[in-house]
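What follows is a short report on a single structure.
Removed: one protein chain of the complex. Kept in place: all other protein chains.
Coming up: chain A.
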Amino acid sequence: MLRFLVRRLALGVLVMWLITVAVFALFFIAPNNVARTLAGRQATPDVVALISHRLGLDQPVWKQYLDFVGKAVRGDLGFDYYHGVPVTDLIAGALPITLSVVIPGAIIWLVLGVFNGVVSAIRPRSFVDRGMTAFALFFYSMPTFLLGLLLLYFLYFRLTLAGSAVFPAGGYAPFTGGLYDWFIHMVLPWFTLALVSAATYTRLTRASMLDVLGEDYVRTARSKGVGERRVVLRHALRAALTPIVTQFGIDVGSLLGGVVVTETVFSLPGLGKTAIDAINQQDLPVIIGIVLFASAAVVVANIVVDAFYAVLDPRVRLH
């Protein structure tokens, strides 16, 4: 088990290293003169050269790379010249907002998806199953931005016009400024994020449960005279959970790097929105910082999933 984790960690470090190379290559070696952009249109060649020197852009490429990695390892992702703050501060400021969207949203979609999937799988091809499938496909085929806008239209615009302004139009109210205020700002983003993913999880759970319900050990459980509820939850769902947990870990990991569409629709200044703004402004240090953070999140999520896999399945522990 320990060796397994060490191996996965080593692999994660390797992946992160490859990502730094790719990011570095993309942004530092690509024909895009950072100093030129930063200096502005009216700048003289002297000014550009000075900026180049300050940024270390006149150094050889390998030295630039080592500097970049050396700083990144120490938690220094550079300085955002547009906003005049270190990139790490910018990420630290946006991360709580992304977390506020992703974590509760993920819990909602997981509960919804697994519940619907189990109910569907118990009676395949029944009325309930078909209803759940229709529900899932409806949201599955709906683009996130459209669902977000629809929720805003009905639950903010129409509701406010009707005289009961429950939900705000968007924006973020920090956790510290009152739990209710935070909650009411987050409800619509949560469901925008959750309903689309819940559809995927409904299908995944249903398929996985149908597989497991046909297994011999489920028949054994029934042959023991164990109650049907216990057969479904303790025997079947327990085994069916493995692929769901894997998918969940990877999904949450990749969303931690920013929920681009949902954050944009609801004007939430999380990592996704910050990344979009940075791209529009060609704000390279911020883009690099967020890309690195997002990839680290995915790598860590994968390791956590693998470790959790071993917790779930005793057969994995020995290898």
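The working rule: a residue touches a chain if its C-beta (ideal position, glycine included) is under 8 Å from a C-beta of that chain, and two chains touch if they have at least 3 such contacts; residues count from 1.
The definition used in the following text is that contacts and distances are computed from a predicted model.
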Inset, instruction - If you had to name the missing chain as UniProt does, which of "Thiazole synthase", "Peptide ABC transporter ATPase", "(Fe-S)-binding protein" or "Phenylalanine--tRNA ligase alpha subunit" would it be? - result: "Peptide ABC transporter ATPase"
Inset, instruction - Can you list, in ascending order, the chain A residues touching the missing chain? - result: 215-217, 219-228, 235, 238-239, 312-315
